[in-house]
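Heads up, one of the protein chains got dropped from this complex, but the rest are sitting where they should.
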Amino acid sequence: MTAPMIEVSNVTRHFRRKPDLAERLAMRAGLASPPPTVHALDGVSLSIDRGEVVGLVGESGCGKSTLGRIVAGMLPVTSGTVSREGRDIATLRGAEERAMRLATQIIFQDPMSSLNPRKKVVDIIGEAPRLHGLAERRDVRATVEGLMAQVGLDPAMIDRYPHQFSGGQRQRIGIARALAVNPDFLICDESIAALDVSIQAQVINLLVKLRQDLSLTLLFISHDLSVVRYISDRVVIMYLGRVVETAPTDRIFAAARHPYTQALLEEIPRIDRRGHRFSSVKGEIPSPVNPPQGCHFHPRCPLAMDRCRVERPVLTKASPDHAVACHLDGGTGRPLTNAGVKTGDLTPTS
Amino acid sequence: MSLLRPESMASRILRGLLTSPKATIAAVICVVLVVSAVFAPLIAPQNPYDLTEIDFFDAKLPPMSEGYTGMTYVLGTDGQGRDMLSAMLYGLRTSLAVGVTAGVLAMLVGTALGLLAAYRGGWIDTFVMRFVDLMLGFPTILVALMILVVFGQGVDKVILALVFVQWAYFARAVRATALIEAGKEYAEAARCLGIPAWRIMFGHILPNCLPPLIVIGTIQVASAIAAEATLSFLGIGLPITEPSLGLLIANGYQVMLAGLYWMSVYPGLLLLALVFCVNIVGDRLREILNPRLAQ
Amino acid sequence: ADLTIGRASEQSSIDPQFSRTGNNQMTSTMFFDRLVNFDENLQVSPGLAESWTNEDETTWTLKLREGVTFHDGSPFTAADVVYSLERADEVPNSPAPYTDMVSSVASVEAVDDLTVKITTNVPNPALMEDIGRVFIISKAAAEGKTSEDFNAPATAVGTGPYILDEWRVGETLTMHANEAYWGTVPEFNEVEIRFISNDAARVAALLSGAVDVIDAVPPQDVTRLEGTDGINVFSTPSGRVIYLGLSMRGDQAPAVTDLAGNPLEENPFKDARVRKAISLMIDRQLIVDRILGGSGVPAGQLVPDALGGHNPDVAPDAVDVEQAKALLAEAGYPDGFGLTLYSSNDRFPGDGDIVQALGQMLARGGLKVNGVEALPYSVYSKAASAGDYGAFVFSLGSSTPTSAPNLQALLGTYDKEAGKGAFNRVRFSSEAFDAALADALQEFDEEARLTKLRDATALVFEETPIVPLYWQKVHWGLKDGLTIDAGLSEQTLPQKITSTE
Amino acid sequence: MTEALLEVRGLRTWFETPRGTVRAVDGVDLTVGRGEILGLVGESGSGKSITGFSLLGLVDPPGRVIEGEIRFHGEDLRAASPRRLRDLRGNRIAMIFQDPMMTLNPVLRIGTQMIETVQAHARVSKAEARAMARDALGQVGIPHPDERIDAYPHEFSGGMRQRVAIAIALLHKPDLIIADEPTTALDVTIQSQILSEMQALTRDMGLGMIWISHDLGVVGQLAHKMAVMYAGRIVERGSVDEVLDTPRHPYTRGLIDSLPMENDRGQPLRQIPGNAPPPLNRPEGCPFRPRCAHATDACLAEPEETGTPDRAWRCFHPLGSRLTEVPA
Partner (left out) sequence: MTVFILRRVLQAILVLLITSLVVFLGVYAIGDPLEILLPADASMAERAQVAESLNLNDPLPVQYWTFISSAVQGDFGRSFVYNRPALDVIFERLPATLELVTTSLILSLVIGIPLGLIAGVKPRSLTDESIMTGSILGFSLPNFWQGMMLIMIFAVWLGWLPSTGRGETGTFLGLRTSYATWDGFVHLILPATNLALAQIALVIRLTRTGVQETMPLDFVKYARARGIGEGRILFVHVLKTILIPIVTVLGIEFGSLIAFAVVTETIFAWPGVGKLIIDSIKMLDRPVVVAYILVITAMFIVINLVVDVLYSLLDPRIRGRAQ
């Protein structure tokens, strides 16, 4: 088998302001403490095969966007490596680096803020291909029109400004802009969160079609589990900077093993479940500045044991394609039973 | 979502101006002033900069007097016998040139440095901002004097002095806005698409920093004109044979108490009218360009 | 205060020997006396020295005034004179020391309490004029003190008509009359001097009644003040001459061009005919009337008629454009040439306007005026002295009884070593004149000296070494009922202000 | 059946802009009873938030409530004086804004903002107000309310801020809460936490609630009744079960069909063709007509509401009662 498209191995990313001279002096003199560190990613490993759609799920602030940016080569890692087709992207230089950059594109969460309000669609989509020599100056319009048609936008709207489009249409402009540089890998960072269901459906359909037509590889970041379930081949669940579970989509939904995943699945809002009694989660969401010892989830986990408070669970294979990081059941979590874990059970144990 | 026909910037501004009668009048006056300044040599009864054309015998005549040469001085003459009307038209020309050029140049320099500081951050940011501190601490007079010494007297030198002092304001203002804009996802998207940094700064971020720039710009144009007047008042401004509005006011100010009011009141009124209209138009422009305020 | 004066400029110290700029001398004259007095025409009369005699050409004996006391009540003695004359050239960091005034003094000794013997190193007929400029301070109060200490009454102890109360820097100087003064005790007891440098503000202060007297009334406001009820204007001519310098310094004059605007090969100002022609183009009376509102007297030489050495036969040139053109043609410039005129803009009233007027006149006289520049004095003075300007307007004040020092400094051949021609910015040089002046300066007989000076003046102005324009008039604005006795000195002294009734 | 707490009839809120009139809300009828949750769903820009603001008299100029009747406990709010409205707001009627991240003043402490709300409606001392604020924070599950009350909004996580907004809404035990999409950007476990809070409140305190959302799943689980908005109008309303199981309006149907379902994988999602009409340029007659598969010439006329007071729709061609009858 060839190397996977993307191989993230043991990546850690801390955000920490670099202390300047004054700060170092003060620290030396004991007048100041080192600036706080945000542990956005903490030893994350992940691989994505060519043509695969991977869903990335996790709560707000757990490091999903950070991971996306690192994979796209826009943020350097603190430690660990990201390789693309077997080559460490940090070692690429010059033309190779540029090619890698262009081959990986991100579609941002907020379609309005990711489009420059003062540029016409033709410029938004056409600028990069023209700069990179993918289209001649005089062919740019034609290229852009082609792309617009491809994402289902009326090419007649080529001279409009972003504010003259609807949310779904804007999202497609973002997609067209990314496709314009012929990427083979797309990162969709919560690209559909702010859209209402009918528009959401348009965008998802488009992504699926593009995947089929262009054999794109997708990293699909979302907190909407029904969409993730619909679109992805495999799901990765993150919690506070760590991957806690990864498995093929069907397996996750049928037999999740990590307590956090199970809680997530339990709480998916479904229209066929009426008059549901929501249950309240107790326990504060820990902060990435000061993550808890051991398993990050233990303060909220109903099944937490003493071991969970001190020892970090490693990602262990429960079956060939299903990995879990939980001390339960020999390090593989507890399979989802019909009864499952109710959120109500997720009370702090201490 | 509105899917109306895109409206060009120019027509949007024009329509915005026309909806406010006050702004319309102000804009018309601005245009009239600018046109008469530009065509001053054609309109003015006299070339006040030509020493052979002005006559000493006609010095300090009140408005509507008839001079030695038979010419009627509608607004009187100054201490050298210059026709005030002509001097004001030419002076307006100089003042506009000084105000606008200094304003625009300061804007360019300040904007470029402010953008750079915001986008690059780190030591560049610190360096530029401390430099701004330094500039803001320097008295305008000292800068003007130094420039006067090193480069001599002239309109261009005054402009240089004003730019020196004013760019710092723009740099500060732009940096503040650009910091916010640079954090938006469109800038990140542009980087992701491999667009060079300078292009992101000037092509993507800058256009979104324009509204505050316009406000500061209009105020700075006015204050450049006033600052030039103050420099002239202190004797380090323009060459005295080519008076600007400010210099006329400063000169006339000397004889105010002697009752020769016309030498500074008329240029003062003209300056007031100019600044007034520029500001009204500027205010309106800001409203038009702010989607929240445009109605 | 009984009297409030608005004064344009402020002294830099009250130490009377710190600096001899006009300002400082003016302030010192309020609190201190000198060995001699200078009257309004700057002529010498006995002061703290009652009389003086020459033993020989280099030995002088001074008899001091009896019964004079310092402000602190201590008697004035010969020791104070010795101390003052010895200190005069060694005040630390003085920006304008009295060095020259005592440079000819070899030694000073107190013979008894009221007699001083002075020996000079060269024969100096003008010794009393020189040392007479030095203010006498109290040895007891000043010994061991710095100039700064003088800014408070404890050290600023003199014998003058007023006693210092307080100096608030930049703001006011207050004093009260010295009741024990040996001369006339001044009329106004409590006096406050306010420093108001801005012309318009000073005039406004008088108009609003905030001050009773102002000095340096700007010429343009004279008419207005004269027409105001309750205010009088008092004017006197001063010894300050305003002139146009035409640089003869190099083979080419700076900023002098041919008609096409290229630098001229030769220096036209080296030709006396050109200088005369330029002088003939200028309508001095018109400048005085139009720009100065009458505040000037057209000048044709350095000093006005009140001063020694003035030659009544040397009249100011009258305008004569025809003759000017003829002279130019004769000198080889039938169509004139181009030049730029320079001036300061903050040195004396109307300086910026005058240079423009000159521009107009020279243009009418057939020259091509390429430009007129008026610059702040700080910038202008350096460049003018460095010879950066071909044609420039400058002024020179006179603080001596005769024209001799000014003739020497302005028109004597420039000689750095001998210290001659210090202000000869145009680098005029005439052997005949140098000799005539030297001869005059060695003449001990007063009358003969003045005659020789008059002749030297006539001789040198034949060649138009500079173009004198006018002598400045100075004005004071006073409330009704007050009058000032000023004279050529340009000084505003409270002891010289009296009520008219 | 519950007694009517809020009754809205024929509400129209228009924005006069230089380019024309935006009919943001164009004839809305609503009824909310005690202890009842009304889910309000619809396309983005259909006027859900403006409806909420209209009820409180908080529409920003150039917007204006043109006509309609708003009765709260039988009192006509449109005729109420500004004073009276101010007394009601935050007191009897509370609103939780769409984005609570933006709605708390960033430069004032949480406590300050809560205390001022208490004191705006009750004559209590600062200390008492503070105690009330602290209790309210505790009630919505903020740990250590005594300390957290002095924090600034930015020191709270998104979920916590949302809970602060709820706590503020509850300070005066209002009769009606208007909650405008407060959980859009949160992960499901935290969302569930907030929803449980709301549910408990309606149940225990008998307050009525309007829950604005585009998440049909949430509405389905939380609300008792629901209303579907399209282009400024309510196109369908009824109990949650009725509307979700047997939608009568083609738009409602389209929305439900757009949801990805478990067994949808591999097939394209059913999206509603076309786009929402531009607010300035709405088509004549039924605004959904250009996107509707059942449209006929009849739809050129304005559809009236048909049905019972509890179950109604605006459509000339309502769908049948069984899903299978509808052509895909």
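For clarity, chains are labelled A, B, C and D in written order, and residue numbers in each chain start from 1.
Everything below uses one rule, namely that a contact is a pair of C-beta atoms (placed from the backbone, for glycine too) under 8 Å apart; a residue touches a chain by one contact, two chains touch by 3 or more.
Quick caveat: nothing in here was measured; it's all calculated off a predicted structure.
K.L.:
For the chain left off this view, which of B:Ile124, B:Met146 or B:Leu210 is in contact with it?
P.N.:
For the chain that is not drawn, the touching residue is B:Met146.
K.L.:
Who touches the missing chain here, C:Ala79, C:Leu396 or C:Leu459?
P.N.:
Touching the chain that is not displayed is residue C:Leu396.
K.L.:
Looking at the whole complex, which of C:Ala200, C:Ala272, C:Ala438 or C:Leu459 touches the chain that is not displayed?
P.N.:
C:Ala200
K.L.:
Hey, which chain D residues sit against the chain that's not shown?
P.N.:
53, 56, 58, 60, 86-91, 94-95, 97, 99, 102-109, 113, 116-117, 120-121, 152, 154-155, 168
K.L.:
To test your reading of the contact rule: which positions on chain B touch the chain that is missing from view?
P.N.:
Within chain B, the residues that touch the unshown chain are 22, 126, 130, 133-134, 136-142, 145-146, 149-150, 169, 172, 215, 219, 222-223, 226, 229-230, 233-234, 246, 249-250, 253, 256-257, 264, 268, 271-272, 274-276, 279-280, 283, 290, 292-293.
K.L.:
Extract the touching residues of chain C with respect to the undisplayed chain.
P.N.:
These residues of chain C touch the chain that is not shown: 6, 12-13, 18-22, 89, 92-97, 99-100, 103, 147-148, 168-172, 194-198, 200-202, 204-205, 207-211, 346, 376-379, 381-383, 385, 396-397, 399-400, 405-406, 409, 416-417, 419, 422-423.
Quick note on the criterion: only the chains that are shown with their structure count from here on.
K.L.:
If we define chain centres by averaging CA atoms, which chain lands farthest from chain A? Would you check?
P.N.:
The most distant chain relative to chain A turns out to be C.
K.L.:
When the C-alpha atoms of chain A and chain B are each averaged to a single point, how far apart are the two points in Å?
P.N.:
50
K.L.:
Report, in whole Å, the distance between the mean C-alpha point of chain A and the mean C-alpha point of chain C.
P.N.:
That pair's centroid distance is 87 Å.
K.L.:
Got the chain D residues that touch at least 2 other chains?
P.N.:
Residue numbers touching two or more other chains: 45, 275-276.
K.L.:
In chain C, what residues contact two or more other chains?
P.N.:
none
K.L.:
Can you list the chain A residues touching chain B in their complex?
P.N.:
That would be residues 72, 74, 98, 101-102, 105-106, 108-110, 113-120, 127-128, 131-132, 159-161, 163-167, 169, 174, 177, 181 of chain A.
K.L.:
Taking the complex as given, what residues does chain C use to touch chain B?
P.N.:
199-200, 203-204, 207, 218, 220-221, 223-224, 286, 290-291, 345-346, 352-353, 355-357, 359-361, 363-364, 369, 371-376, 378-379
K.L.:
In their shared complex, at which residues does chain B touch chain A?
P.N.:
1-4, 6, 184-186, 188-196, 199, 203-204, 207-208, 291
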